[in-house]
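Every protein chain of the complex appears in place save one, which is left out.
So, chain A:
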Amino acid sequence: MSRPAHRRPEYHKINKDLFVLTYGALVAQLCKDYERDEDVNKYLDKMGYGIGTRLVEDFLARSCVRRCHSYSEITDIIAQVAFKMYLGITPSVTCNNPSRTEFSLILDKNPLVEFVEELPAGRSSLCYCNLLCGIIRGALEMVHLAADVTFLQDTLKGDRVTEIGITFLKKLDEKKYRRKK
């Protein structure tokens, strides 16, 4: 595909806006379709999961990540490579437990809510960005990793930052270590 002759910076912004605006229209539509916040959240997660299972191939094709040997490496790649590539931000990563299976991605800035000032009235339990959780979960599952992914903090609910918690559920290499007699 040939590149266009010019690439004005404002058009680059339109491209980014397109995803964010479409996402907003989707959430608005789901709010019309479902009365309960839990149902909207569930659908966003389900759609995200569907996207994640396909997005991971796109990601692996664009990035040349090497094989990971720990959950911590994987989480770093999600934050530093994947988020940067698709959303233009790099969340910071913290590890929440000594066995290193629970992590948090902390987003100071969340592009998905750029045009959202506050949650719609009567929608205080809405996880506006729940699509992201589904995407991460779906992508991880395609590389044979089961994980729970949820929002731990949400700026739309009054928190200072947005925090996504990833809890890996299965050991990566079951037989590799621990050959104790």
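Methods note: a residue touches a chain if its C-beta (ideal position, glycine included) is under 8 Å from a C-beta of that chain, and two chains touch if they have at least 3 such contacts; residues count from 1.
One rule holds for everything that comes next: contacts and distances are computed from a predicted model.
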Out of "Pescadillo homolog", "Signal peptidase complex subunit 1", "Medium-chain specific acyl-CoA dehydrogenase, mitochondrial" or "Trafficking protein particle complex subunit 6A", which one is the UniProt protein name for the chain not included here?
"Trafficking protein particle complex subunit 6A"
Can you work out which residue in A:21, A:89, A:143 or A:169 touches the chain that's missing from view?
A:21
Name every residue on chain A in touch with the hidden partner chain.
1, 4, 8, 10-11, 13-19, 21-23, 25-26, 28-29, 33, 43, 46-47, 50-51, 54-55, 58, 62, 85-88, 115, 131
